[in-house]
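All protein chains but one are shown at their positions in the complex.
Moving on, here comes chain A:
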Amino acid sequence: MPAVAGWFTGEEDGFRLLGTRCQACASVFFPREDDHCRNPHCAGGVLEEVPLSRYGRVWSYTDSRYRPPSPYVSNPDLPWVPYTLIAVELEAERIVVLGQAAPGVTTADLAVGMEVEVIPGVLQKDPEAALTTLTTWNWRPRR
């Protein structure tokens, strides 16, 4: 089940983040803006759903060596495993999108400007109940 509705779609190579684009001024919004175009110079157009670029370049990156507080969900009975965060510049959309890196990708694997791709990921997995597995997007260095 998606951790958030309407932000991404597809599987494997077809996985994409979903944003919206203003038909009047072409501004792209992620997370999706469905109410009104936020460009102050635009009278406002229809906002249509668009998939974002699959590839981008690393704007910056960091990691989380300590367990984040709620509403991030993690099991306090398990040892904390740091994950990496990557902010990615998408050239066509001229936007920077933050996301968790794929499991196993550390800051040592990354450099600003490196090409990365968006892939499906798992935010939270409950081994007791497969239905509560929450899916998300991840960035990983382009293969």
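To be clear about the criterion, a contact is a pair of C-beta atoms (placed from the backbone, for glycine too) under 8 Å apart; a residue touches a chain by one contact, two chains touch by 3 or more; residues count from 1.
Heads up, the rule we're going with is that contacts and distances are computed from a predicted model.
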| item | value |
| --- | --- |
| Chain excluded from display, named as in UniProt, from "Ni/Fe hydrogenase subunit gamma", "Cytochrome c oxidase polypeptide I", "Flagellar hook-associated protein FlgL" or "Lipid-transfer protein" | "Lipid-transfer protein" |
| Full-complex contact with the absent chain, from A:L47, A:V97 or A:V118 | A:V97 |
| Touch residues of chain A, complete complex, unshown partner | 3-4, 22, 25-31, 38-42, 59-66, 68-74, 83, 85, 87, 93-100, 107, 111-113, 123, 136 |
